[in-house]
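Reviewing the structure listed below.
All protein chains but one are shown in place.
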Amino acid sequence: MTTGYLGPRGTFCQAALLRTLDDPAADVRPMPSVDAALSAVRSGELDAAMVPIENSVEGGVPATMDALGSGSPLQVVAEALLPVTFVLAARPGTALADVRRVGSHPHGWAQCRGWVAAHLPGAAYVPAVSTAAAAEALSLPGEPPHDAALCAPIAAETFGLDVLARDVGDTAGAVTRFLLVTRPGPPPARTGADRTSVVVFQADDHPGGLLELLEQFATRGINLTRIESRPTGDALGRYCFSIDADGHVDDARMGEALTGLHRTCTEVRFLGSYPRADAAAGEVPASTSDAAYADAAAWLRDVRGR
Amino acid sequence: MTTGYLGPRGTFCQAALLRTLDDPAADVRPMPSVDAALSAVRSGELDAAMVPIENSVEGGVPATMDALGSGSPLQVVAEALLPVTFVLAARPGTALADVRRVGSHPHGWAQCRGWVAAHLPGAAYVPAVSTAAAAEALSLPGEPPHDAALCAPIAAETFGLDVLARDVGDTAGAVTRFLLVTRPGPPPARTGADRTSVVVFQADDHPGGLLELLEQFATRGINLTRIESRPTGDALGRYCFSIDADGHVDDARMGEALTGLHRTCTEVRFLGSYPRADAAAGEVPASTSDAAYADAAAWLRDVRGR
Amino acid sequence: MTTGYLGPRGTFCQAALLRTLDDPAADVRPMPSVDAALSAVRSGELDAAMVPIENSVEGGVPATMDALGSGSPLQVVAEALLPVTFVLAARPGTALADVRRVGSHPHGWAQCRGWVAAHLPGAAYVPAVSTAAAAEALSLPGEPPHDAALCAPIAAETFGLDVLARDVGDTAGAVTRFLLVTRPGPPPARTGADRTSVVVFQADDHPGGLLELLEQFATRGINLTRIESRPTGDALGRYCFSIDADGHVDDARMGEALTGLHRTCTEVRFLGSYPRADAAAGEVPASTSDAAYADAAAWLRDVRGR
Partner (left out) sequence: MTTGYLGPRGTFCQAALLRTLDDPAADVRPMPSVDAALSAVRSGELDAAMVPIENSVEGGVPATMDALGSGSPLQVVAEALLPVTFVLAARPGTALADVRRVGSHPHGWAQCRGWVAAHLPGAAYVPAVSTAAAAEALSLPGEPPHDAALCAPIAAETFGLDVLARDVGDTAGAVTRFLLVTRPGPPPARTGADRTSVVVFQADDHPGGLLELLEQFATRGINLTRIESRPTGDALGRYCFSIDADGHVDDARMGEALTGLHRTCTEVRFLGSYPRADAAAGEVPASTSDAAYADAAAWLRDVRGR
């Protein structure tokens, strides 16, 4: 099995994949973009790809939402949660006092601004295309574009850098969620602590349309853990919704909610049901348990046929 | 087949039953009360009974709602709509000018008050237990309690009275709806213009409880044609709801709404699905047609099993 | 001050009025019907009238709902709750074993049927226009229509009858609620445990109309204690709603809910705000307290004007 991740080497995404696979011999490959990773899954070049879907500070990852919401169907089979901990890494021998230029991806820079202001007040920011690229630049021969990089611990390790400071992120507890994506197949078995992901396109953008969509979940006691609007690309004000909900497609309540969406929306793209990384089973109202659905179905058969 | 109706002879209810049976040789029997009529159906003494359920002026008939909502199950198999037209009837030979005392049931009196004020300004009202009883009293030997009766045309005919004036009701277009009730059995086949009756007992009387109940119908595009609260008898503020809705229990949307009620309410008493007397098929949103439900179910099977 | 009640003398309604007035010298008059009582208030003949609005066993009183919901405006200024306790009363000297015919209003008979079946198994029922009339008939000279009456304790006392048995009602805890009605004027001051009564006519009978009406209350955290549909008289399926809600018209949340109804409905008939007889203050969500409304209004003024 060949698995890709959003590269370059040294990203949080690589760390999430390695932790999920838990196999030192796994064949894992960095991919240059989310689009490239998911295209490689679609084409069969990869069996699976790990991509970021949301971050507790930065929010949803548009490239992932959009790539999953269009093109040929894909399936989410697992998720991973990774704490985002930044280190300040530099070439071996560099002292903190030597750091005048700091390289990182703008998101990385944004998340460490407070620490930098306090500890490197005069430092200049040098943008890089990723935090890992900022680290890698320090490992290449020649004059580097910056003196130190704000990056993931795995990047410092990957590129043989010294860690000048740990936990330099301003937001303690920041976490990124990743999805493991394959071609469509039977969903992973229900564990009782599952999540279901869908993308929903509404029939039109009438006032109250989103409200009706949410009611399909709410009236079945289903908790949404993420909802983001994404433009359909047609015009301003036209959206689809990228949604994560507690529960499995095999749950009766989820089946009824999804068929309700299917009846009332233009398109429901089912992305998958998979175990929650935190194994937290949400509370289900007694009235929407599988048992309640089974009872009600038996009662209906009775009154229809008696 | 032996059928009863809310008597005495000469009631609108008898007229509704005769029209529905459309059989001059039918064995029809007056019953002294709604309770008595439905008890006789339960015991097997009658095969069916016609009872009033609502009137466009007087509202719902509590005795019928309560008798259907408690005790052993019964089933509504047909409905009838009868215009309420009152006549002023008297013993043969009576002139309008002779009428000083007018007998009727209080409801009949209430519905003709305007006419009486205009045409019999000095007349006194004499209460009777039914409009038909007021008519019958004029056919019995001895001194009658009143000079004329406000009653149904069928009552004047039944008791051999003269009609002094026709259409003396104040509300043109008043109509009463009647239900034909049997012991439980398979519901009448779906016609496409059907009505379903239920009594719903809520789990508790939390604020918004009625709202949730109504949403079970509204989110499936089901129109309610009648809703009345009835006390459960436990305490003030404790209600059940007597509901008529457009559609048949065999409609997918109705099945889903009823199972939704079954899951969330203490008790749902299914009273029956039967053809609307006016054969008016309500409009069904495309998203809640049987075809939409079938499509959605097929899609769900696919995403669950692929 | 002259006050009427739904007569005849000896009714529960008289008892409710005397308890409310708490004045032995009060000028109270029996009225022959709810309509007559409220007409006398409208005309100025009475200053106020006590009428029944609902019973925990029999439900709402249509005559009262309809009379308050049409005609010139009236105002509810107080309510009373009276336990419904029946006695079996007879002429002095009568023994229980002598009772062969029992007189009462059909509601009274219905509420004591179990006791009669157990203690007077062979007794015949003789209908009367009210429970008090059944009692009064025993106090008149001549042959009475029945041997004993099922009536209120006050009726036995009023007409000098012996009580053969107390608490003969089948439903322990049955209670009737009465309203004291005057001509319109400033509502009674807010006590913190108030009730507000309205009659609401909807603009049309579209599906979901009742739901929208209920949302006006629910979104402001207002609990409904009674809701009944009443026909408008135009046609089957056309209703207005008679509603009691926790709170006072001077509460900000009630003001917003009522103006919401006023904006979206054909007519809102405000019947009054008055102290709850049980002095029970319902729980109000913090977000709909007067303080929350005042804060929000101050904030809005600020963002509008800054």
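Residue numbering begins at 1 within each chain, and the chains themselves are lettered A, B and C in the order written.
Methods note: a residue touches a chain if its C-beta (ideal position, glycine included) is under 8 Å from a C-beta of that chain, and two chains touch if they have at least 3 such contacts.
These numbers were taken from a predicted model, which means no experiment stands behind them.
Although it is left out of the displayed model, the omitted chain contacts the following shown chains in the full complex: A, C.
Of the candidate positions C:D47, C:D170 or C:E215, contact with the hidden chain is made by C:E215.
Taking the complete complex into account, A:R226 is the one of A:R29, A:R226 or A:R269 that touches the chain left out. Only one residue in the set A:V163, A:L214 or A:A297 touches the chain that does not appear here, and it is A:L214.
Touch with the hidden chain on the side of chain C covers residues 184-187, 212, 215-216, 219, 249-250, 255-256, 258-260, 262-264, 268, 270, 287-288, 292-293, 295-297, 299-300, 303-306.
Where chain A meets the omitted chain, the residues involved are 54-60, 62, 81, 127, 129, 171, 173-175, 177, 207-208, 210-211, 214-215, 217-218, 221-231, 233-239.
Note that only the chains that are shown with their structure count from here on.
No other pair of chains has as many C-beta pairs in contact as B-C.
Rounded to whole angstrom units, the spacing between the C-alpha centres of chain A and chain C is 60. The distance from the centre of chain B to the centre of chain C, each centre being the mean of the chain's C-alpha atoms, comes to 25 Å.
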